[in-house]
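After the structure tokens below, expect a handful of questions from me.
The complex is shown incomplete by one protein chain, all other protein chains being positioned as in the whole.
Think of it as A, B and C in the order they're written, each chain with its own count starting at 1.
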Amino acid sequence: MPDERPPRYIDGVRSAIAAEMEADPDVVLIGVDVGEGGGVFGATRGLHERFGAERVIDTPIAEAGVLGAAVGAAMAGLRPVAEIMYMDFVSVCLDPIVNQAAKLRYMTGGGARIPLVFRTQTGGGRSSGAQHSQSLEGMLAHVPGLKVFLPSDPRDVHDLLRAAIRDDGPVVFVENRRLYNRRPADGPWEPLPPGRARVVRPGDDVTVIAWGRMVEEVARACDEQLTDVGVELIDLRTLVPLDLETLERSVRRTGRALVVHEATADFGPGAEIATRLSERLLYEIEGPIRRLGAVAAPTPYSPPLEALALPGPEAIAAAVRGLLED
Amino acid sequence: MPDERPPRYIDGVRSAIAAEMEADPDVVLIGVDVGEGGGVFGATRGLHERFGAERVIDTPIAEAGVLGAAVGAAMAGLRPVAEIMYMDFVSVCLDPIVNQAAKLRYMTGGGARIPLVFRTQTGGGRSSGAQHSQSLEGMLAHVPGLKVFLPSDPRDVHDLLRAAIRDDGPVVFVENRRLYNRRPADGPWEPLPPGRARVVRPGDDVTVIAWGRMVEEVARACDEQLTDVGVELIDLRTLVPLDLETLERSVRRTGRALVVHEATADFGPGAEIATRLSERLLYEIEGPIRRLGAVAAPTPYSPPLEALALPGPEAIAAAVRGLLED
Amino acid sequence: MSTDDHERLLGDLRTMVRIRAFEERVSRHFREGLIPGFVHVSIGQEAIAAGVCGALRDDDYITTTHRGHGHCLAKGLDADGMMAELFGRATGTCGGKGGSMHIADPSIGILGANGIVAAGLPIAVGAALAARRRGTDAVAVAFAGEGTVHSGPFHEALTLAVLWEAPVIFVIENNRFAEFTDSEAMWRGDPLVDRARGYGLHHSERIDGNDVEVVRATIEPLVAAARAGAGPALVEAMTYRVHGHYEGDAVPYRDEAEFERWRERDPIARATAALEAAGHGDAVAAIQADADAEIDAAVERGLAAPYPTAETLLEDVHA
Partner (left out) sequence: MSTDDHERLLGDLRTMVRIRAFEERVSRHFREGLIPGFVHVSIGQEAIAAGVCGALRDDDYITTTHRGHGHCLAKGLDADGMMAELFGRATGTCGGKGGSMHIADPSIGILGANGIVAAGLPIAVGAALAARRRGTDAVAVAFAGEGTVHSGPFHEALTLAVLWEAPVIFVIENNRFAEFTDSEAMWRGDPLVDRARGYGLHHSERIDGNDVEVVRATIEPLVAAARAGAGPALVEAMTYRVHGHYEGDAVPYRDEAEFERWRERDPIARATAALEAAGHGDAVAAIQADADAEIDAAVERGLAAPYPTAETLLEDVHA
């Protein structure tokens, strides 16, 4: 009996890859356990059977080599989707991302084309420990030449992943494992291209900017604790390109803004957004643009500590109320 | 005939390592070409002869292994100073820095001690190309558990490096190769501990915060083009710990601030400083806290392009004047 | 077997049984939701932990992997602290901050489980280097899975160890799988032990990792040689991962006949049979009972222990 419910976030990942593999024989999938095993979260289940081992390539644990090979394959005409199983593991394969993929087009004066997706996932809050919990998108957004997509919505993950695969440059695609089982909310769906933020719920008092799992955490805070506040919730969707226009339009109206992310707050991506908004809107805002991110500590394992380390509905609600008092 | 001139920046590096090696037999130096070759810039010249191959250890090109070994050696009682020849090469050895050294103390609930210095250098503006020009301190400052020191002054490099070696935790120590030949200015010298910014020249109109080579670029801009502006120039010295108090005190007075760094501006370290200051001083500042960093492109090789890519005296002066018009 | 042999085997059996008892409870309590996160157990592989660590001193070093409970217990970590750690409690080995994948106690030479495949190998090399530079005769053992050997840090660790003549022994537990991948499907070329010898290791050998006496007999001379300055060596211990990659893995990729063959070679059953045949049935029974009691108590104490307080959240970030 076919499942009639709308596809989950993880299904959106799978169907996006499948659709692009169907459409273009140069699209290949590569990574540790992406093939026969179907991925540690099942995101690529069935693709190996459907497209064969030549296009869905299981690799040994040699991520630096695998990603380097993906760069070479991209320059030689394939469109690889290379998986980094946990975002924390960029630590073992940063060079092909940062010094090769990101720079080759520029260094060659436009001569190289690097159609390459680095698919990875993050997702704190489930005691995965300090080496399996990091949101490192800020590091990568800092590197010119990379795009960084971070879908929050089960439908959007499909749209954005397809756009990433079709992009002729390198895209870091950050899924959130705690969203894998989410199904979309009811209602119409209007696809947006990368580089366009989405106003998830409109509001007039405060703008809250988030991505990944934090979008639903903010929504939860609104529903449970901020029913008296007109929060405009914006799902940023892509950090690079950054849709400052949408953010600015909203903050110009609300006068207050909070950026919420799972990444460590210190020297994190929220600082860039806050700075850009402050630069543009200093005389229009009614209080500082604030950030809420993980505390400045490695991610603790113990559940109560980790709950304190990461932004949750309480902390978000408190931060929003704090804005109103600024 | 002994050189009677005050020691250069690079001499400060060498004398700091020598002094700590002299004081503590557990201090060892390790890296590619740090030993017999004396370092690609000559920073460690003479140490191999003086302390022997057992303590000044040349390694093959295997930085991930070498830095991992340094982490293990630190846990087992040595105090390694491990060199990463160019800061760009953190891309091949990020894991021992970010997932091991930075986290082990926390993950062990204080059980591990990681007295370890990651010595590296950066310095754009001399056509070193996109893979030998990056200032990636923002990435590392974002990782809880690491300290990040970035001396600008020939005397300070000695003081800070000694402090880094004596620190019981991991410190990323970022030298600037374009400062290696600098000799100190005349005048008295008051050492400061890490975590304290230094007011390099006082002023009442604008606060400019910089580190590394940008400190002298700002000074040059002041001397050559901003003689009519009271610039308070602050050398940040250490990004972690961050001396917000000194910054805040200054900006509270001047009402205007600019952060200047070699790192790419987008999602860079300046955003954190700007955000922190805006959070604290929104109602005291007379215009947005602004940043000036490298443009959002890989570093171009061609001299005129690279000059446009990096902050220089003209751009700094223009940015300062821009602040006054905000 | 001499009396000494029996004593040693009884000791190693005790270690194996304690590990098994610990991990069976971990598996159960994980299923019950009492242990958060994810855990990887080494059930079926205990002979390697027991045989290797049995040959080590307190001041020797080990590094291990995501599958490190056995190594830590065998190296002397107390089950109480470990169990409390897995429960995320303040009384845990790491105050609840580490968890299963990050258990460590440098004070007894345990330089850490590790969530990053291969990261422990260079760390062990560095500890071994430090031991020599500081004038001790301590050695280091790096435990790693066979999935590790394709990774760059493995290659770099062997290279550096040989160059530095570091007293480190690489113990590669070949348990057949790396996550869902049949490790043989990833292997080409010469056997690991031949490749390893090619780096200049003074010794490199494949052994039966499910026979604790073989493990012990292999390791003891290598440890002695390393102490005496012979430099690094490698042992590939053949074994089998009896549980899934992580608890909860349904292991659809497993060959059941092969699984059954390995079950018959269970290291604890084998040591038990040998000891019972030699008339040590009572001692064996006591070992089992002691281990059950010890670990049950650890569970009880762990579950009764408090969670870490909020004040600890930002402690120990910096030295």
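What we mean here is this: a contact is a pair of C-beta atoms (placed from the backbone, for glycine too) under 8 Å apart; a residue touches a chain by one contact, two chains touch by 3 or more.
None of these values were measured; they are calculated from a predicted model.
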Touch partners, limited to displayed chains, of the chain removed from view: A, B, C
Residue touching the undisplayed chain, where the options are A:14, A:147 or A:178: A:147
Hidden partner chain, touching residue among C:7, C:58, C:194 or C:296: C:194
Sole contact to the chain not displayed, among A:16, A:40, A:114 or A:197: A:114
Absent chain, residues of chain B that touch it: 32-33, 36-38, 40, 58-65, 88-89, 91-92, 126-132, 295-298, 300-305, 308-309
Positions on chain C where the hidden chain makes contact: 150-156, 159, 162-163, 186, 188-190, 194-195, 197-201
Residues in chain A touching the chain absent from view: 26, 28, 54-55, 57, 59-60, 62, 64-78, 80, 95-96, 99-100, 104-115, 144-145, 147, 167-169
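The rule we apply is simple: only the chains that are shown with their structure count from here on.
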Topology of the chain contact graph, where touching chains are joined (line, ring, star, complete, other): complete
Chain centre separation (chain B, chain C; CA means) in Å: 40
CA centroid of chain A to CA centroid of chain C, Å: 36
Between chain B and chain A, distance of the C-alpha-averaged centres to the nearest whole Å: 30
Sites on chain B at which at least two other chains make contact: 64, 95, 99, 103, 106-107, 144-145
Sites on chain C at which at least two other chains make contact: 92, 94, 96-98, 102, 114-116, 152-153, 312, 317
